[in-house]
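Accompanying notes for the structure given below.
Not every chain is included here, but those present sit where they belong.
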């Protein structure tokens, strides 16, 4: 397959941009509480305690997005060019990353609702499968650097297979729990 | 015409930045619903179902912006410099891209309202004409690389002409429907 006209550099730019924004607007879900007594630290503390799951979801989501970003760096490092088919999977990843703050907000606000978990794990599920598909397509298209093929390719494919298995089980479990209610 | 003092690199940066943000804030229109029973997946599902058109508009708009970004890459790849006149058309494209989340929100919330379609298709309409104008101006200013002139120029111009024709018909149809009511 022929390389896409997309420059690696600009795809990185778009990727970093969307991740930077997704990681930052996670926090927009945290609202400054309305206080009856503006000087009361006790009241603020009590109202903030309600936000505890939102904070938890924020931290979890920041770590997840940070990990995704890290892994994307690693894989991109091994590619020498991008084909159009790879670009499609990259855009699926970006769509999920952009959608992530909504899932994080949902989970933060309704942590005990089984539908929240379906959304959250479903978003990660699609993301990870797109990463794996991208990796396989990259190999078949000859887009990986020769030294990556010799060394890292197998290790990363195996790790991705494991990640996809785990998230599929997790996603399946949340769907099962949703319908078993 | 003389090249602009604008460096290609920084225009790409601004472009990628605005597209990254537009693609990410599309999702801000999706609001976490207020639930009477926070544990009820059924209630959440019912309330989320109301958002179906918003989700649909989100996916459509993400695809449209992704396509625009992809095409911009392709054309930018063929330019060796930017003139000031080209910059004006680039900024029109950016203004439309920044305006896109509003149109997407309008269409998502009122999908059956004929004015929403006018806004949405009108935004794409202006964007595509600006792309075409940019392409013609680039050629006349001698900003295209010699190999682009020989090979891709004609093909891209033809594709743009077709896209502009289709969006003009679509836009005309939505305007007609608005007044035919």
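Lettered A and B in written order, each chain numbered from 1.
Assume a residue touches a chain if its C-beta (ideal position, glycine included) is under 8 Å from a C-beta of that chain, and two chains touch if they have at least 3 such contacts.
Note that the structure is predicted; figures quoted are calculated from it, not measured.
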Homomeric assembly size (copies in this file), of which only 2 appear in place: 4
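What we mean here is this: only the chains that are shown with their structure count from here on.
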Chain A on chain B, rotation in degrees - Cα superposition, rounded to nearest 5: 90
For chain A paired with chain B, centre-to-centre distance based on mean C-alpha positions, whole Å: 24
Complex contact set, residues of chain A against chain B: 5-7, 10, 13-14, 17-18, 20-22, 25, 28-29, 87, 91, 94-95, 98-99, 101-102, 105-106, 109-110, 112-116, 178, 181
Footprint of chain A on chain B - complex, ascending: 12-13, 16-17, 19-21, 23-28, 30, 32, 35, 38-41, 44-45, 48, 58-59, 62, 66, 69-70, 73-74, 77
